[in-house]
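These notes concern the structure reproduced below.
One chain of protein is taken out of this complex; the other chains stay put.
By written order: A, B and C. Residues from 1 in each chain.
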Amino acid sequence: TVGQKGNNADRIYAAYSVYKGKAALSAHPVPATFSKVDSGGVKVKRQGYIMLSFSPCVGERKYDWQRKQVFALSVTEVGSLLTLGPNSSVDFFHDPAIQTSNAGQVRKGLSIKANSEGTGYFFSINVANNITKVNERFTVPVTSAEFAVMRTSFSSVLPHIMGWDRYSYQPPVLKEENSV
Amino acid sequence: TVGQKGNNADRIYAAYSVYKGKAALSAHPVPATFSKVDSGGVKVKRQGYIMLSFSPCVGERKYDWQRKQVFALSVTEVGSLLTLGPNSSVDFFHDPAIQTSNAGQVRKGLSIKANSEGTGYFFSINVANNITKVNERFTVPVTSAEFAVMRTSFSSVLPHIMGWDRYSYQPPVLKEENSV
Amino acid sequence: TVGQKGNNADRIYAAYSVYKGKAALSAHPVPATFSKVDSGGVKVKRQGYIMLSFSPCVGERKYDWQRKQVFALSVTEVGSLLTLGPNSSVDFFHDPAIQTSNAGQVRKGLSIKANSEGTGYFFSINVANNITKVNERFTVPVTSAEFAVMRTSFSSVLPHIMGWDRYSYQPPVLKEENSV
Partner (left out) sequence: TVGQKGNNADRIYAAYSVYKGKAALSAHPVPATFSKVDSGGVKVKRQGYIMLSFSPCVGERKYDWQRKQVFALSVTEVGSLLTLGPNSSVDFFHDPAIQTSNAGQVRKGLSIKANSEGTGYFFSINVANNITKVNERFTVPVTSAEFAVMRTSFSSVLPHIMGWDRYSYQPPVLKEENSV
């Protein structure tokens, strides 16, 4: 039961999306990946993340997901989002081409900033691509209620993207009554 | 294992209910629905909700559930309930006939309002039905303890009505040790 | 998979216990009970509770569980415990013989009271039994850290004693792509 490669029969696709006047924002979790351990079992090879996808509004209730820009929130970046106060803001910067020959050519920024009434946050993604010369910015206003859904669902799925939810699927460790 | 149509053998019916002098309020989660994806697996077709049902008290410890009025709290409306402060209130409005020929004929409102001592909330449903000419209002006072149960249980079931609890049932994604 | 009577092979016994100078306190969850529904599946017959057991200290690290007194915290009473502020207190009263011929003869009270420094709570059980003429009181001081364990574990198990954790074990509801 401990893992499969390439079998999509059990895959689940579920996102939380908010659709606003200028752009839409969609969030879904991507699980950790595992590798086998010689003595049996698996260990986390790479932690998962929460993928945030932004797309522009191109007509009434129409969003162009071909033009989407994405930002992969790491476990610790999710921690930042969870502790964000009602009047605070946070910025993350990623180089998606890091450790390749294109390092430094693409700069992605995600900004989460409280609005002035304290009733929600602006989520903005900014992508400056020095190779394609494309500079793109999408902003989605998120209400307190929508942010509460994100906080609650991201908290609940954090153990999953860390690989910690699988601890509960191990059978109980049995010891004899008079052993230590 | 990924889905069944019409098989009730595994269905669970569990509600949280509070019974007060004038009316009763009962809450239970309704899961997301899924559709198959050609490449395998399932995706969320429609998000679930938390169904709130109100019924009038018609005698000592007797409530008439035939006369119930219901309000389906969406994922984001649950987010509003979760962030409600001890002295705050929130109102939701639904048109159950939206996108049909009867749109605008029935207006449902759900109000959650802090009581004046800060010791709980009044949950009220108001239904104005222009077709049947029925106007109905049920109010149930909910204590802080009962609201804490709602907050805790609604938080725990939010991933379920979003479809996110199923992420944990996917087998771990295995990658070879020296792959990227 | 949906239920068994009398099969103990899968039963789990796990408690959280604190041992203090005069008495010990042990807490464990008791699940909801279910009954079959004619159309298939099960519904909650009676909600579960969290059982608190108090026993007196009768020697160095010795506690007499034969003399224990117990108090079954209902779902809503757990809600009260979860919302207790650092300087607050709450009292619950039970008549364990309610709706029998001995109603009113035994009075149990559970008190959770903040200590004067705000560093924890006193948990006291008081049992006045008019049939046996026994009047017993056990008090256990609980630190903030121990109370945090109770709050976290009681929150996590609340869906279980309500029967709501079983919602996640239902297979996903599948609908055809072009159905409503």
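We take it that a contact is a pair of C-beta atoms (placed from the backbone, for glycine too) under 8 Å apart; a residue touches a chain by one contact, two chains touch by 3 or more.
Remember, predicted model here, so these are calculated numbers, not experimental data.
Put simply, the missing chain touches A, C once the whole complex is considered. From the set C:Asn8, C:Gln66 or C:Ser101, the residue in touch with the chain omitted from the display is C:Asn8, counting the whole complex. Listed residues A:Ser39, A:Gln66, A:Ser101 or A:Ser116: the one in touch with the omitted chain is A:Ser39. Interface residues of chain A with the unshown chain, by the touch rule above, are 1-2, 32, 37, 39-44, 75-80, 82-83, 155, 158-159, 162-177.
Take chain C: the residues that touch the chain left off the picture are 1-5, 7-16, 18, 29, 31-36, 42, 45-46, 143-149, 152-153, 156-157, 160, 163, 165-166.
The rule is short, and it goes like this: only the chains that are shown with their structure count from here on.
Arrangement of the chains shown, judged by which pairs touch: a linear chain-to-chain path with two open ends.
With rounding to the nearest 5, the Cα superposition of chain A on chain C corresponds to a rotation angle of 180 degrees.
Residue numbering shows that chain B and chain C use the same positions for less than half of their mutual interface.
Contacts with at least two other chains are made by residues 1-2, 32, 42, 163, 165-166 of chain B.
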